[in-house]
Structure formats: C-alpha cells, structure tokens
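Missing here: one protein chain of the complex. Every other protein chain is in place.
Up next, chain A:
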C-alpha cells in the first residue's frame, strides 16, 4: 500500500521539471489489472489537493538530499571551474532556502515546519528530562565523601617539586637565572606548610600511628601538622635558595593522595634514591628530611577534600649534597614499603620517579 502511495506521486525533479500529474497517474493506472483498484485510483485522483500535499512532502525529501549532495560535491570539487551546472545548483539551493512561489522556507510549509519543531522540542525536552533524572540519581547514589572505587588510583603515584613541565634539572650554579625559577616554585609550594599556618590550622598528632577519626562521614576531619621546618636544610628557611646556589639542590617528593589509603601493617612508606643507570658513585650522598626518609603514619588515612579540608600532604625532601657536576645524572627515587608497587612498566610515576640532575659549575 505504501509503495503504491509513493509511486503515485508525480516524480519531483529539480530544475523546475514538472511532469503532469495525471499523465503519471495514467501510467500507474495502467499497471492495475484490477478494476476495483482502478476505482480506488480514481477516487484518489479526485482528491488532488491531497496529492499535492504529498508531493510537497516529497519535494522536501528530494531537495534536502539534493542539497546534501551538492554540499558534498562542493567540498570535493573545490578549485574546479564553476560550470553552468554549479550555477544551477546554487540557484536550487537558494530556492530551497526560500521558495517565494510556494511561500516556504527550507522546503517546508509553515504547518509542517511548526509540527516538526513541536515534535523535536517535545522529544528533546523529554530526553533532557531523562538525562537530568539520570544524572541526579547518579549524584544521589554516589557519596560525596568517599569515591565508590579507588583501585584505579592505587597504588599511589609520586611527584616531585619543583616541577615545571620537565623532569630535567639543568642549571648553572653561578648563573642564578638558571635556577631561580626552582627556588620560586619551591617557595610557593611550601607556603601552605609554613609553621605558623600549620600550627594555626592543624593539630599536632602523635607520630608513628594512624590518625584515625571516627564519626560520621560528613563530619569535618582534623589534619595533622606537617611543618615546613621538618624539612630542615630543605625548608628554605635557613638556605633560601634550597641549596641550588651551592650546587646541592633540594628536591621534594610527594606521594599522591588517595582517600582511605593506609600503608599496610603499620610500616611507614620510605623513600630511597639512587642513580638509575650509570655509575652508582655519581651520587655520593643524599640527605633525607625528615631523617627517617618516610611518610609518617599519622598523615594517613586521608578523608577526602570535602571533609579533610586542611590536609597537607606529607613530604620527603632529598638533599643531593654531593653529586657529580657537569654531567647528566639520572636519578630514580622509589617508594619502599608494603602495598607499594614501584615497578609498573607503563607508569613511570607509580611508586617511583625518575629525573636527571645536570649541575654545571
């Protein structure tokens, strides 16, 4: 039935080709062997206005497609000389955009156009409603305090400071310009660790044990102090250049925060650095601050940024006091401890960090 309807419409061609409707119908009529169908056909022919409307609908289809093809061809055929057909096609597009004869734009009549607009408005409004509801339930279902899963972010990665795009520390001791930005970066980073600030905001909790805080999830949690002064020679308090001016740079190491992470079995995570490849003796001594070279247990667990507002990540400073000069020394710092993995091949920042020191004098 559908097919019949379609083919009964006059073929609608661009370029103002107009087949006579009745001619075409006659052709189709001839196809019909059945007299009954013939009668039906005639009845349909009576309703010519109806047919014309259908025709219009069809035109919509044709011309839209035509336009797409034209667009496409235009893109492909750039640079080709504009032939006559291009001009015709442009005219066609123009006519498609606004057809003054039939008073319609984009080949849509006013009524059909508004119906389509209403339909799409309703459809997209309900889709928007659906996604809003979905997102709302999703947010309701997920705790704002604790991530549902954290296996992707475990085991913890580490990062060093100063860090500016590069893990290569190239500087000339005698040229402050080459290391000044490290100092500024470290200073900036350590502002949050200033003793005064820490004492004001955070509590001094007992070392060597987890700082567990029971209570509701949504209760604000207290944070343990990590004072800048813990870093001694690398705190920038005594040596405001963090050793860079003497060719004995300080590099701070920070373990990534993970909500609820606890080094297992109560052993604190330790840091150790060595030459990654090459002569072991390129680094003759490293001083660690705090001297234990570890992240004290009292800084764990982390309760998440919503409730654990003032939490400051514990740091370990490495003070490279005697490194071979004028030569790039690759250094690998690793975390050591239970539940620490430091040999993932793909991720060079899980449990370890590799950087090069090239100190020129």
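Things to note:
Methods note: a contact is a pair of C-beta atoms (placed from the backbone, for glycine too) under 8 Å apart; a residue touches a chain by one contact, two chains touch by 3 or more; residues count from 1.
Rule of thumb we're sticking to: contacts and distances are computed from a predicted model.
Per the UniProt record, the chain missing from the shown structure is "Potassium-transporting ATPase alpha chain 2", taken from the list "Potassium-transporting ATPase alpha chain 2", "Defective in cullin neddylation protein", "Translation initiation factor eIF2B subunit gamma" or "AP complex subunit sigma".
Contact with the chain not shown here comes from a single listed residue; of A:130, A:184 or A:212, that residue is A:130.
Within the full complex, the residue among A:173, A:269, A:323 or A:350 touching the omitted chain is A:350.
Within the full complex, the residue among A:172, A:213 or A:256 touching the omitted chain is A:256. What chain A contributes to its contact with the hidden chain is residues 1-7, 9, 11-13, 23, 26-28, 30-33, 54, 57-58, 60-62, 64-65, 68-69, 71-73, 75-76, 112, 115-116, 119-120, 123-124, 127, 130-131, 134-135, 138-139, 142, 144-150, 152-153, 156-159, 165, 254, 256-259, 302, 304-306, 308, 311, 344, 346-350, 353.
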